[in-house]
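Here the structure is laid out as structure tokens; the discussion comes afterwards.
Only one protein chain is missing; all other protein chains are in place.
For clarity, chains are labelled A and B in written order, and residue numbers in each chain start from 1.
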Amino acid sequence: MRNLLKTALVCLVALPLSAQSTIPNSPGVAPAIAIRNATIVPVTSATIANGTIVFANGVITAVGRDVAIPADAKVIDGTGLSVYPGMMDAGSTVGLVEIDSVPGTVDTAELGEFNPNAAAAVAVNPHSEVVPVTRVNGVTHVATVPGGGIVSGQSAIIELAGWTPEEMLLKAPAAMHIRFPRLRSRPLVGAPEEEAEKERQKNYTKAVDDLRELFRNAKAYAKAASARTADARVRRFDRDLVLEAMVPVVEKRVPVVMHAEFERDIRAALAFADEFELKVILAGAQDVSRVIDEVKRRGIPVILGPILSLPQREDDPYDLLFTNAKVLHDHGIRFAIQTSDAHNARNLPYHAASAAAFGLPKDEALKAVTLYPAQIFGVDDRVGSLEVGKRANLFIADGDPLEIRTSVRQVFIGGEEISMDSRHTLLYEKFLRRPAARPVD
Amino acid sequence: MTMRTLAVLVISAIAVTLGAQERTTLIRNATILTVTNGTIENGSVLIRGSKIAAVGKDLTTPAGANVIDATGMFVLPGIIDSHSHTAVEGGVNEVSLPNTGMVRIADAMTAHDISAYRQLSGGTTMALILHGSANAIGGESQIAKWKWGRPVSEWLVPDAPRTIKFALGENPKSANFRPPPGQPRQYPSTRMGVEEVVRKSFVDARDYLAAWDEYEAKRKRGEAVIPPRRDLLMETMAGILRGEVDVHAHGYRADELLMLLNLADEMGFTIRELQHVLEGYKIAPEIAKHGAGAGTFIDWWGYKAEAYDAIPYNVALMVRGNVLTSVNSDSDELARHLNHDAAKAMKYGGLTEDEALRLITINPAKQLRLDHRLGSIEAGKDADLAIWNGHPLSTYSRVEKTFIEGEIYFDRARDLERREQMRREKEELLKKEADAQKLEKKEKTDA
Partner (left out) sequence: MILRRLVALLLLSAAPLVMADVPGVWAITGATVHPVSGAPIAGGTVVMRGGLIESVGANVAIPADATVIDATGAHVYPGLIDAHTSLGFKAPKEKDAAEPTPADLAIRGVSIASDDADSRLADGVTTVVTAPSRGIFNGQPVVLNLGDGPVESRVVKSPAAQQISFNPRPSWTFPDSMMGVFAHIRQTFLDAAQHAAAREVYERTPAGLRRPDERADLDALGPAIRREVPVVFVVDSAEMVRRAVALAAELKVRPIIAGAREAYAIAPELKNVPVLVAVNWPKAPTDAADRAEQPLRIIRNRVLAPTTPAELAKAKATFALVSGSGKGAEFLPGIRKAIANGLSAEDALRATTLAPARIFGVERQLGSIERGKIANLVITDRPLFERDAKVTRVFVDGSEVRLPAEPKKSDANEATPIDGSWAVSVAAPQGSVALQITLKAEDGTLSGTYSGDRGSGAIRGGSIDGNAFEFTISVNAQEGAEATDWLFRGTLDGDAMRGTVSTNLGTFDFSGSRAR
């Protein structure tokens, strides 16, 4: 009995590392709120100076210059301030990792190459310290994405408020993520050793063939499954959860995000997608400017980023990752921005600003972190802009949120006024109040 | 001597003198962020040779000067990164021993790391290039400027102080990496062991010096005596004790930082700068009292257990606590946009614009004891500076030109032009090679 107690105590003591945030996930009420006399930036229409926005029960009910404010609404004076739609990270690991070096807290990548049935939605920790840290900078919802292997699994779109994963979920599965096999992770320096090279080629071909086989099997499974659904007399077969997870993909109901950086790999990924007629989104794609026609022809949207990251070849232009956004914009290709991060997903707007520093129009940079990711993932009926009927995911700031010096004053998710505390603000306040050091003898 | 010969001689002498005259550049009509003397609107900077000759509002343009019209632009001193591992080949860590103070980064520096060029494109001109953090005591580090295109010997700052790297916490105790197969775990494996290693190294250094003193005394007395071994590691440790080598110590947790400060006090020297120091905000008064500086990145957290309490307000709290603080990168990528991180110090903790700019200019210059020559735009200092197309603390700004000692090492316009040239040269060389190879093959089969 004493041993059991000891064990229990040890477990309790060990618990803090699984990061149980002490900050309330959300207040649980979505009253009527009006923000008055602010600069409203709807994103889908022109900025409104001295405007007002009203939301209640989690939904935006009015946006405009002269808008009626309900009598029971809490009124916030927005003089000198701006209201923006909550930003969306098109690719992150928020909720899937707490401390990278502590394996017990890391759930980003399952073992093995083919995990289509791995779903981020079931592994998100709503009480991760990362959640408040991210949302207090105006990032209100994210795509959280599994990694690893070739078929990494299914991403989920989650709001950064909610007491359970179900309360956070906006959409799951959002997409199936494939990291297309690469022959080379970096350019060769000299002539490769023959034996090692043959081995590499063999492994590459095998990986692509295995992926192809997975898709073929999935198609066969889908056919059989739909036949049986249509006619119960069709022979029963044992279920295969791996293939089952692939069925919505081969039936084009769930898009595939192809993660590829180099031209060769992008081309191979696109050819593969053609072969199986997949609904494709391209992600990463540092070489996207070299395949721009192929991307445009197929009408594929692109998720760029992380933009604050280095080009992978020595000879790549220093601003390659900054200018890709402008190239896509000039060719009329829809794109969004991802941080591929958890702890600093909050810096999403600064990735966008870096693209604007190198030619992307500022309003497009803002759209790349608000409207466009929502459109790409098909949640733009609910989020992505300040429009009547959409969810009240928005924030008040004292300036342009893509500028670092801007301060986000208040965040709303689903119309609820979210605590602006985070682990960081609480530690800050604690040590602001540290008493004068005691003299040590 | 004929008149003609004399004339030729005189003309040649004039030509030689003119050629030997320093290059002069005038950057005109920009907003000059001097860092130490406020901001000058519509100001100019005159550069002669490698130095800033004058800074002010109405400077006259000297004859023969190259004039850069910087109307609407901003001039900032070259950013100084106090934590870099760029431009090192053959490994940034000598992993094998708990104390590797005998190795030197200077032996391994290379001029071919494209990251150095990319940092110029972000306005960063100089860095403290450190040994890695695999050991409690690492090797001697090197202060260098990113003189892209020059031989690496010219990158090393000649009168820079000697510096050495210490590391505390998870990395030197190998918490997060496994030994190669077949190798046992290596001491130390706890923070206690890390302290032991540092303490023992200094105790051994004192014994080393004593042994040499004894030897010298005996020798002077004419006794037959065998000289002790000259030990490079012990000599470096002795250098630290004598204040000839500055210690820049990587540490995270407040307790281990305090351990080191106390140990240094006990040994009679001052830690020059604590690096990373992510929990510095918990012990700002103690750091200030000891007299150490702090160099940290601003918003990385949660990647290791010891980084879990890191907060972006760390910088502001330390600055308010009178600690000489700099913001650095420990990353080839971040080193390109340290201006962002300086701006974050305003967002998190309310530093002023002036305080923010200091974090990446004069403060690291002071930590590297080169502030007499670097870190601000003042007459007499090295002409290390960058021209930005907007205020450096705005995320929408980028660098147009970067100078080191009066020479332009990054020029965006030239960079854009060179891309096509490079592409063509590459195509030509590959074709030349392919043709030669075809010829070779043909000759082989003909033979």
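Assume a residue touches a chain if its C-beta (ideal position, glycine included) is under 8 Å from a C-beta of that chain, and two chains touch if they have at least 3 such contacts.
Since this is a predicted model, take the numbers as computed values, not measurements.
Contact with the undisplayed chain is limited, among B:Glu22, B:Asp69 or B:Glu89, to B:Glu89. The chain not shown here is touched by just one of A:Val189, A:Ala232 or A:Ala436, and that residue is A:Val189. Set against the missing chain, the residues B:Pro227, B:Gly243 or B:Gly350 yield one that touches it, B:Pro227. Those residues of chain A that touch the chain absent from the view are 184, 187-192, 201, 212, 262, 264, 271, 274-277, 313-315.
Looking at chain B, the residues touching the absent chain are 89-97, 100, 102-105, 107-108, 110-112, 139, 151-153, 179-180, 183, 186, 224-232, 422, 425-426, 429-430, 432-434, 437, 441, 443-445, 447.
In the analysis below, only the chains that are shown with their structure count from here on.
By the touch criterion given at the top, residues 114-115, 117-118, 121, 170, 175-176, 281-282, 285-286, 289, 299-305, 307-309, 311-313, 317, 332-333, 337, 340, 343-344, 346-349, 390, 393-398, 415, 419, 422, 426 of chain B touch chain A in their complex.
By the touch criterion given at the top, residues 17, 98-102, 129-130, 308-310, 314-315, 317-319, 342-344, 346-347, 350, 353-354, 356-358, 362, 402-407, 423-425, 427-428, 431-432, 434, 436-437 of chain A touch chain B in their complex.
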